[in-house]
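Left out: one protein chain. Kept in place: all the others.
== chain A ==
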Amino acid sequence: MARPRLSRRDALRLGGLALPALALPGLLSACGSASGATGAVLRVAQTSDPKTLDPQKQGDLTSMNVLTNLFDTLTTRGPDNRLAPGLALSWSSPDPLTWRFKLRPGVRFHNGEPCDANAVAFSINRLLDPATKSPIVELRYVKRAVVVDESTVDLRCSAPDPIIPAKVSLFGGVAVPPDYLKQVGSAGFAKHPVGTGPFTFGEFQRDHQLRLRANPAYWGGKPAYDELVFLPMPDPSSALASLQSDEVDIVAGLTPDAALQLKGYTGVSIRNYPGIRTSYLSLDTTAGPLRDVRVRRALNHAVDVPLLIKAVLDGKAREVPTMFPREAFGFDPAIAPFTRDVGLAKQLLAEAGFPDGFDTSLTARTDDSNLAEAISGLLARAGVRARVDLVDPGTYTSRLTSSNRSALGPIYLAASTGWTLDAESLVQSNVRHDRRQSRWTNPEADRLVDAEEQSLVPADRQRAFTGLQQLLKQEAPFVFLYQIDNVFAVNTRPQWTPGVVGVLGMAKATVTP
């Protein structure tokens, strides 16, 4: 890791401070990061460490970013974002309550243990066991996993679930080694995880560094470099400073405005890739002016999403017609976004009996304050005076999932990542009238949600989703905003293309030495 730190930057930047400092580098780098790295290394900074290295006990992006490189799942996402074989080569549904997976033969865990039907069934059943305390909730309709033969596993469900194959592309479908777990226990496993993935565990010093080594025996082929290092850096400014001073190669998880700090630096660049995290305003249609559909449409016409993307998100987002991202199954390109028209918005408000607009409030998480202020400004143009209420992320989540559906006020800014790439994930908790975050009652919407959630026939599901999008646009129970890009700051070394889901699988990356 000893690099000529000074050679890469132009001498002008050094200024008068350079002379006394020139004596320092040799002295200091000798005591510095002498971690004994060999071969090509890729260093990734993200905001925090994985919470745990047990893949069945986490569910947040920073944990998944690391663990996706250590573990495999039954299915995965190909470069085209379509569902692709992972540990399972094929899958089918012999009856509405069963999903059958045929496993890839010959896969072994990093300790040599076979990853067969027994291991996969053990993994799913461990996840479902309440004693595991797993925060992974996607397999809610799976009762248990059953071994059919050495390379076949059945997932038995309590209700039909058409998107199980998509759900097991996430950590619900992760394989963990049964013998090793019996040997070392859950605590031992979390200290030294053993998976089937492209990298093997090296060492983990919490809040300092996590080192993974390329797995030469990986069934998908050995990665093109030797070591993958994750560095937790909570402060984006210092992460970017580390990038500029050649201590990291990739800074992940940046907001567009944080990334803007890098403008004008040579050798580092901001890369943005299409993402699926979709933002919207939830409207309380049960009380006040928002009960009137004309008012809800007016808000949609008033919020100029393209302008919002340009002004606040540095162009790094895409407008969405309703709340489904383009890449999700169910998205219908025939449905156009609302026209952006302040005049029309004012007219609709007047028709609804609010010629002078009205006062309301817009709640958002503290880290979305810029967006909330901008949206409030756009609403104000049409006469809707929305006071911005900011709450910390923890409070926000508690109120969002509380039994009081008005706990976040009449309007709140929300975002969902539909990891399954199925539109069901975007509406499952906030559209059907009896779901936790729903603030809208519409029998037709309930019928369409039931149709897409219970049918196993893709064409029927697509029809239900199309109907749902038409209805969402017509009744406007939300203000539809955008799907935001995944933003990375990188130096010139790494080449890779992240998937739209945004989890940092680095197996296919290459690194210039």
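The working rule: contacts are C-beta pairs under 8 Å (C-beta built on N, C-alpha and C of every residue); 3 or more make two chains touch, one makes a residue touch a chain; residues count from 1.
Definition applied: contacts and distances are computed from a predicted model.
> Refer to UniProt and select, among "Electron transfer flavoprotein subunit beta", "Polysulfide reductase NrfD", "ABC transporter permease" or "NADH-quinone oxidoreductase subunit K", the name of the complex member that is left out.
"ABC transporter permease"
> For a quick check of understanding: of A:Ser48, A:Ser269 or A:Thr286, which residue touches the chain that isn't displayed?
A:Ser48
> Which of these touches the unseen chain: A:Leu103, A:Ala214 or A:Leu231?
A:Leu231
> Tell me which of A:Ser90, A:Thr266, A:Thr397 or A:Thr510 is the one touching the absent chain.
Of all options in A:Ser90, A:Thr266, A:Thr397 or A:Thr510, contact with the hidden chain holds for A:Thr397.
> Looking at A:Leu74, A:Ala190, A:Ile250 or A:Val479, which residue reaches the missing chain?
A:Ala190
> Touching the absent chain: which residues on chain A qualify?
5-6, 8-9, 13-15, 17-18, 21, 24-25, 28-29, 31-35, 48, 51-52, 54, 57, 59, 130-131, 133, 135, 137, 140, 186-187, 190, 205-209, 231-235, 237-239, 241-242, 244-247, 392-395, 397-398, 400-401, 416, 425, 428-429, 436-437
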